[in-house]
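Notes for the one structure printed next.
Excluded from the complex is one protein chain; the other protein chains are retained at their positions.
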Amino acid sequence: MLRDITLGQYYQTDSVIHRLDPRVKLVTTVCYIVSLFVVDNFVGYILAGLFLALVVKLSKVPVKFMVRGMKSILFLLLIALIFNLFLTPGEVVVSVWKLQITREGIRQAVFMAVRLVFLLMGSSVMTLTTTPNQLTDGMEKLLGPLRVVKVPVHEIAMMMSIALRFIPILLEETDKIMKAQMARGADFESGNLIKKVKSLVPLLVPLFISAFRRANDLAMAMESRCYRGGGNRTKMKPLIYQKRDRLAYGAVFCYLVLCIAFGKILL
Amino acid sequence: MGIVETKNLVFEYIRRDEEGNVEGITRAVDDVNLSVGQGDFIAILGHNGSGKSTLAKHINAIHYPTEGTVWVDGKDTCEDANLWDIRQEAGMVFQNPDNQIIGQVVEEDVGFGPENLGVPTQEIWQRVEESLKAVGMYEFRKYSPNKLSGGQKQRVSIAGVIAMHPKCIVLDEPTAMLDPNGRREVIRAVRALNDVEEITIILITHYMEEIIYANKVFVMDKGKIAMEGSPKEIFSQVEKLKSLRLDVPQVTLLAHELRESGLAIPAGILTCEELVASLSAIRRRRGWG
Partner (left out) sequence: MSIILDHVSHVYEAGTAMEFAALKDINLVIPDGQFIGLIGHTGSGKSTLVQHLNGLLAPTGGNIYYNGADIHDNDYNKKELRSKVGLVFQYPEHQLFEIDVFSDVCFGPKNLGLDKKEVELRSYAALKQVGLEDEYFYQSPFDLSGGQKRRVAIAGVLAMQPEVLILDEPTAGLDPKGRDEILDQIARLREETGMTVILVSHSMEDVAKYVDRIIVMNKGQVMFDNEPREVFRHYRELEEVGLAAPQVTYIMQELKKSGFDVDTDIITIEEARRAILDALK
């Protein structure tokens, strides 16, 4: 059923990583991605790998579960691998017909592949251990200073969170309208492109009308519950840094220092 | 003065055609005088388009009167300074259970109102717990609203309003989209709030079974109050209700039909037991049993 689709899949369990402040996880993810582009030797990649392995272990998310998510990028990975393998100039190792594999190419391809895998696993650890709601909260708080330059940070976060809440409802609704129009003989599959686009009108018009009606109802419900924007609001679940969060920041800082110190020296 | 008072309340809106030219004016609420006391359970009945929802939205300052005045706890809803006090004191529950839940987790949704009021964090948690317990949804506090039934969603919405500590709750057709089980759940929760917490209830509905528990019933038609009285008084006028596009529970209708056929049954029978008792009395008088 469509209602079971969840965005940015969250893996429900209790772990140190799950309990970390979402801001820590956001900052760490950004730092980790940066570190992957900073390092360019084996020591660096080993460091990045160890760090990732440690976090995955602590998160209690089964590795199998994470690897399953990687399958979808296998194709992308292969392309990156092939391009790097054949198109990097340098000392030729193997030469097949017009294509040459260079020593630099192998190195580049391996690094690129490892980098991509780490990058995706690193960011999926974040989405797997943080609910979408915590993420928007974390973002709101982190981007808070931008309010000074008139960026409506609270409103953006509220919109994201409402969008997340309504995605499953609208998906279900799409399914229902589609079925209802099919019951009236509508055909969403056959025909050429123009015909297909035209056949979407009976689906999209009711869907938009419904979305607007829902938006209108929701706005009224929010107002009647005294919502008036971000000012003067308190939080039910305020983000407060705990000792573990400070420790995590420390660990990330150490990791970055190590990466720059050892990962930048060419072997 | 009662918790909610309206005096000569009129609400008009302008109908426009596609080019935005004025086509006409519709008077959705027409000269309504209402007085609701603290702790009352009021039911407002009416067919679709009778103006009952428009009236309800005045109590929460979503609509403002075109003419006349609405007071909530003595405060005029037209004065901007009163707006947030009024919305806190008179909470509102709407018809569609999906379109009024903001949070992605039940407890977060219930906390939304108190957050807006600037209640300290510690107290929000306390209020959320109390409110969810009051509607019997505490064990679902960690659930996603999408996983709940319609009746459960409406109870979460009610909890969301209670957490703002209102004096009065306006429920605008809260059961119209629910199945009979969901309807019973919601009405039970509402009655408990009225009995135990002594919160004033204004229930808007077109289901006749739901008004039996009210102290006072108003029936609306064409924006006006067409009937008012106790449920018994209202139900004793079966023909008039029918002319207002409403019906009565089967037991009331049967009692009415029997009365028309010449039996001495009192008007406004509301329950099965009442009917059986009065029929037994007739039988005794006729000399059997």
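Every chain is named by a letter (A and B) in the order it is written, and numbering of its residues begins at 1.
Methods note: a residue touches a chain if its C-beta (ideal position, glycine included) is under 8 Å from a C-beta of that chain, and two chains touch if they have at least 3 such contacts.
Remember, predicted model here, so these are calculated numbers, not experimental data.
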item: Absent-chain contact - pick from A:39, A:177 or A:236; value: A:177
item: Selected from B:65, B:97, B:113 or B:249 as touching the chain missing from the view; value: B:249
item: Missing-partner contacts on subunit A, residue numbers; value: 1, 4, 176-177, 179-187, 201-202, 205-206, 209-210
item: Contact footprint on subunit B, counting only the chain that is left out; value: 47-49, 149-150, 176-177, 179-182, 206, 208, 245-247, 249-251, 253-254, 257-258, 261, 263, 272-273, 275-276, 279-280, 282-283, 286, 289
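The definition used in the following text is that only the chains that are shown with their structure count from here on.
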item: Complex contacts: residues of subunit B adjacent to subunit A; value: 60, 62, 84, 87-88, 91-92, 94, 96, 98-105, 107-108, 111-121, 124-125, 128, 145-146, 160-161, 164
item: Subunit A to subunit B touching residues, read off their complex; value: 3, 131-133, 161-162, 164-165, 168-169, 213-214, 217-218, 220-228, 232-238
